[in-house]
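For reference, the structure I am asking about is given below.
The complex is shown incomplete by one protein chain, all other protein chains being positioned as in the whole.
Right, chain A next:
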Amino acid sequence: MITSRTAPVRNASLAVTNAVFIGRSVRLSLRNAEALIMAIMLPVMLMLLFTYVFGGAIDPGGDYVNYVVPGIILLCAGFGSSSTAVDVAQDMTSGIIDRFRTMPIRSLSVIAGHVAASLARNLLATGVVIGVAFVVGFRSSAGFLEWLAAIGVIALFILALTWLFAAIGLVAGSPSAASGYGFILLFLPYLSSAFVPTTTMPGWLQGVANHQPITPVIETIRALLAGTPIGHSAWLAVVWCLGILLLALAWSLATFRRKAGRR
C-alpha cells in the first residue's frame, strides 16, 4: 500500500514539532560520539592543565583550582555550543531543510531543536567538569540556593551563546565556514577574568577584559560558588546574556526568512 489507510487530516502541533526536532538533535548529538567526548574531555583536560601545570606558577598558594573552575565551566560551555553552528549549517545546506519547509510545520523548529540539544549537552558537560573539579580539590562555600543560581546563570549563558552560534550557522555558507567563524568566539574567555584577575593585565587590555560579557558572568559564578564579592556582576551578567540572546534570536529569524525567500 503506497497510499496510507491512516492519512492524517490534521497538522502536527507546534509542541509535537518541537519535541520531534529536539529528539532528533539529541539523538544526533549522542551518535556523534567524537564530538560529545571532545566537548567533555577538552574542558577536563584544560582544567587539569591549569590546575596542575600553570596553577602553581599563577598562584603558588595552591588555591588556584577554586579560582579557575568558573572559567573552565564557561570555556566548556563556549566550546560545547560552538558545534551548534556546524549542525545548523549542515541542515541548511544539505537539502533536508527544503523538505521541512515544504511541510505544513514551523520549520524554524529545526534550529530550536539544535539549541535545546546543545543546552542539554552542555549542562551534562558542565556537570562532569564540576564533578572532576571536586576530585582535584575544588571546594565551594555555596549553599543550595547559590548552586541553583549559579546553574541558572550558566544555563542562560549557554542558551545565549548557542543561539549566537545558531545564527552563525545560518549565515555561514557551509559547515566548515560555520566552524571557522565560531572559532573566533572561543578566544573570548582568555581575554577575561577566567584564568587570571584582570588587574594583572596591561591597562589597555583591562578595558577590553572588564567590558566584555564573559567577565561579569564569571565573576557572578565565582561569587556564588566561592563567596567572592559580587558587586555589579550579577545584573551585568544577566543583561549581557539576555541582550546577546535577543540579538541572536532576531539575527537567526531574519537570516532564516531571508534565506527562505531568496532561493
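Heads up, the rule we're going with is that a residue touches a chain if its C-beta (ideal position, glycine included) is under 8 Å from a C-beta of that chain, and two chains touch if they have at least 3 such contacts; residues count from 1.
One rule holds for everything that comes next: contacts and distances are computed from a predicted model.
You can't see one chain of this complex, but its UniProt record names it "ATP-binding cassette domain-containing protein", from the set "Serine/threonine protein kinase", "Carbon-phosphorus lyase complex subunit PhnI", "ATP-binding cassette domain-containing protein" or "3-oxoacyl-[acyl-carrier-protein] synthase 2". Only one of the listed residues, A:N32, A:S140, A:S179 or A:T228, touches the absent chain: A:N32. Where chain A meets the missing chain, the touching residues are 1-4, 6-12, 16-17, 20, 23-24, 27-28, 31-32, 94-96, 98-105, 260-263.
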